[in-house]
Every structure is written in structure tokens, then in C-alpha cells.
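All protein chains but one are shown at their positions in the complex.
Should a chain be cited, it is by its letter among A and B, assigned in written order, with residues numbered from 1 in that chain.
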Amino acid sequence: MATQLKSRSKVTEKKADPVIFNFPEEAQLEETIERPVIMQVKNLHKNYTKDTKVLKDINFDIREGELLSIIGPSGAGKSTLLRTINRMIEPTSGEIIFGDENITKLKGKGLRKMRTDIGMIFQHYNLVDRLSVFENVLHGLLGYKNSLQGILSLYSEEEKEKALEIITELGIEDHIYKRCDELSGGQKQRVGIARALIQDPKIILCDEPIASLDPRASMVIMEYLKRISRERGITVIVNLHQVDVAKKYSDRMIGLNAGEIVFNDAPEVMDQGIVTKIYGSKADELIVE
Amino acid sequence: MDIQLDRTNDGKIKINRPTRGQKSLKWILIATAIFTVAGFFMMDYSGLVLSQAIADTLNNLYQMFLQPELSQVGFGTAMSQVVVTLSLAFLSTILGAVISLFLAFGTAVNLSKPWLSTLIKGVITIARAVPTVLWVLIFAIAAGLGSIAAVIGMMFHSVAYLVKAYSEAFEEIDEGKIEALRATGSSYWQILFQVVIPETKSYLISWTFLRFEINFGVAVAMGAAAGAGGIGYELFMSSTFYYDMNEVGMITIIILIVAIILELIANRLKIKA
Partner (left out) sequence: MSSKSSTQHLSRVNIIRKKHIRLTIAALIILGLIILAGEITSYDHIDGLLSIPAAISWLFSNMLFSAGTLANFPTVLRLLWETILISIVSTTTASVFALIFALLGSQLTQVNTFLMYVAKLVASVSRNIPVVAWALILVLSFGTNSATGFLALFFATFGFLVRAYIETIDEASSDSIEALRATGATYPQMIFKAVLPGSMPQLFSWTLFMIETNIRSATLVGLLTGTGIGYLFDLYYKQLNYEMVSLITLSIVVAVLIIEAISNRIRREII
């Protein structure tokens, strides 16, 4: 905890990169305030078989409204770690405390309820291609509905208005009735973000959200994610393979290597030595500013 | 918000604007459902007492699968008849495959002329429209009932199937590889045998085996319905002539085992391809 506090004070001294965000002064000042912890991951292990241990004793805290990025070479367990947080993958052992509750024990209704609090966006967007943008965004509400309401698409007018508001905020309001397979990659990812936002989540998990996008679209998506964490106070956890993007946008970075956390600190602390530690010999190929 | 919104008559916001295809699909599904229900009333059930028929069938199935036994034919004969059926399937598949390979060169649009491709596809569509059993029986008029009629008759559908599969595999070859060889002055046949076939080999083998698997079932049918011999003929005899359900059961189980083995091999080859 002490090192974290130290690094945080450094952030304010150095002043965050002014080019990227034009957030009001208050937003920057907020960074100095210690944000409350909303989730704790404790002694998390995941073994696929006895010999393939994907996650080994993972421990970290997740704070409200922060943008936390997880970096590491492919196969380090980033994707598994992200998916154990909302139990898309069952951890082998360990605890995840979320809202005073150990969510690794949840079942049925409780599990669904927990998932409504955690939105998720994906590398391949994972939309239903043949349905409209509007319908795909409304899918985010399914967790709040019973089976029949969901199947019959019984959404209230308020819910639709709310969906439209979010869609407009993300700048895809011209496409609401288009089928998702008619959209560009960047637009699809914005639909994915809208679907996560309408859940009214406390956390949004992003699995390689920009890996299939061109640099311009990537930047737009990262800006949106940053804004979501700042303006809505939603915690955003992003798996990334680009170290430079992670450094530029994150409040905190976790480096994962072979299923173990080897770095957990502010992006300013990250240097070439640490990158080598995370990525091993492959580090030379990565550009670090 | 100035979004173009569609609303229902009572002013509710619509969440989709179905495309023509989606509307068509909906109506086609509804029409199909209605046709199916109506179809049950239109079918001819003369002489059918449903409860009796079901009871008899269950009894037959019980005898077949729980008391299977060979009585008219010995186990050795049954096995050799399976080999006959497999041989018929093999011959029609392999001969069909050779013919299909050449026809597929003429059908793949990247290797052929458009008119030739269309012509072959047209002939194949018509040949495929004739049920296999009719082909076999028609050939039996010319060649007599037996293996020739069966093999040649079964070949037609095999060719139709394989030409489609082969030519689609050929069409997916990277144009650059063909270009590269053409640039070195290679002839048409050199290109076919040095690029086209090696590039698509695993697909060709996989599809050919899949057809062999299908042809096994077809060969059983031809044995039963068109005098082609083999295990299908034994099945026909023990059911229609001897009413020996225990033997029908044993033969069905033998066929089932062979078919499942073939299917498993076909799946394995498909994964590799």
C-alpha cells in the first residue's frame, strides 16, 4: 500500500499528459484522493489440468472509478484472469470479494445478479450480427429480466430511452436500426460499450478491446473507456497487449507473466526493465516511450 | 435527441427495422409450419391402425435390438456381404472421384472458361435430380441387375457431390500461386498437378472419404432395392421374406457399427483438413 501511495503522489507532481484528456481540473485533482476499494482478489488460482497452472496466487485490489490495465505476453493468463472476475471461467481456488460478498461461491440467481453489476466488452465485439444495433444494446438489460420478458423483448419505454441516450453519447445514433454486420469494427465496439453501459455496472471488463481495430478507431475506443471511468465513476479493467497504449491511458497497470503478477503500480513507474521482466526476451519488439 | 425513430401505432419505440430477408424468413417459417400441419391431414393413412402399428413396431424393435441373432445367414456370410457392400461403395466412390477431378477442373471458375463451368454444372444438376435407385434400375436395363448397374448408377450422385466439393476447394486457392507458375511458362496440366492438387490434397481426401461414408449407406439401399447384393440384400430378405426380426436386428446392428466407424474416420479426416 505504501508504494502505491508514493507513486500516486508522483502522478500529481508530474501532471498527467495534457494532450490526451481535456478533463476539468476537478477530475485531475480527484486523482490525489484515495479511491475506495470495490473488489479484492485474494489468492486466486486457476489450473486447467494438474500441470497447466494458468493463474498462480493472484492478489490485487480494484478501486472505484480507476482505469486498470492488465498487460503481459500472450498466454500469460490475462484473458483467464479477466473472466474469473465475472465467473465466465471458474477459479480453482481463492476468493473474490465484491460488495462484502465472496462471489466465487455464487450460484443461479445470485450469479446472474452479480453479472449485471459487471459489464464486459470483447475483442471480437460478440454482437448478434443479424440483429439491430438497438436490440444488441438492449441485450445488456437481459440480466434484469425474467426469461419470458427477455425472449419477448419486453423493454419499457424508459429503458429504450435510456438505451438511446447511451447510443447517442457514443455517437452511433445514426445506425440504431442497422444490422450489426453492416458496421465498421470501431462502430461495433461502441455498440459493445453501450451494451455494457446500459447494465449500469460498477465494473466493466474489456478483453483486448482494440486488438482488432486500426489505430484511429483504437484511440476513439480508449478515449471512451477513459471517459466512462472518469465521468461515470465506473471501474474499467482492460486487457491490452500494447504497452504504450496501456501507459498512456491507465491509472494503474498490472503486469502478468506466466500466471503471476510481476508488476502492480502506476504507469509512470513502468520502465524498460520492468517491461523486460513482464515480457521476457520478447520485450525488444515492444515500443516503450 | 433528433434520431429517426420508428414507432408502433400506439407510439411505442420500435427496436428494429426488419430487412426484407428477415421478413421473408418469418413468413416462410409460418407458411412451412402451416403446411406441415395441413400435410398431416393430407397424407394417405389407408389401412393404418396407429396404436396397433406402434405396439408392433415397439415389439419389433425389442426383438431387433435386445434379442439380435443370425439364423438364415451365418456370421461369416454376413461379414463377406459387408465386404461386398463396402466394395461397391469403394468402386463407385473412387471411379467417381477420378471423373470428378477432371470435371472439377472444368468447373472451378479460376481454372476454366465460364461457359464450360456453366455447362458442367447444368448437366450435373440434372443428373443429380434422378434418384440413385432409378439410375441403378435404368442401368440394369442396359447391363442387367448386378454390380455394374449398381456401381455406375451410384457414381452419378457421387460425381455430382464431389465435383461441387472439389471445384469449391480449387476456387479457394491463392490466385498468386497459380500466377507464379504461369509466369514460369508452365502448361495448364503442370499447374493443375503441381499447385492445384497438392494445395488442396487434404480437402480432396476428406471430401472423398465423406462420400465413401455416404455411399456405404447408398450401397446398402441398392442391395435392398435394386438387386445389387451385399448386406442390404440380406436385410431385405430377412425382413420381407422371412419376417425374422431378430436377424433384421443383427444385420442392422452390423450396418450401424460399420457406418459409425466410417463416420468417425470421416470426422477425423475433416478435422485434419
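Convention: a residue touches a chain if its C-beta (ideal position, glycine included) is under 8 Å from a C-beta of that chain, and two chains touch if they have at least 3 such contacts.
Worth saying up front: this structure is predicted, and the values here are computed from it rather than measured.
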Completion exercise
Across A:L67, A:I103, A:L127 or A:L240, the one contacting the chain not displayed is A:L127
Exercise for the section: Out of B:I13, B:V73, B:A149 or B:I178, point to the residue that touches the absent chain in the complete complex. Expected result: B:A149
Exercise for the section: Determine and list the chain A residues touching the chain excluded from the picture. Expected result: 86, 88, 111-116, 118-120, 122, 124-131, 139-148, 150-151, 192, 195, 199, 205
Practice task
List the residues of chain B that touch the chain left out of this view.
Solution key: 20-22, 24-25, 28-29, 32-33, 35-36, 39-40, 42-48, 50, 52-57, 60-61, 64, 83-84, 87-88, 90-91, 94-95, 125-126, 128-134, 137-139, 141-143, 146-152, 217, 220-221, 224-225, 229, 232, 235-236, 239-240, 243, 245, 248, 252, 255-256, 259-260, 263
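Heads up, the rule we're going with is that only the chains that are shown with their structure count from here on.
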Fill in the blank from the handout: Cα centre of chain A to Cα centre of chain B, whole Å, reads 48
Handout entry: Residue numbers on chain B that touch chain A, as the complex places them
Key = 1, 3, 5-6, 12-13, 15-17, 19, 22
Practice task
Quick one: which bits of chain A touch chain B in the complex? Just the residue numbers, please.
Solution key: 130-132, 134-135, 138, 153, 155, 157, 160-161, 164-165, 168, 173-174, 176-177, 179
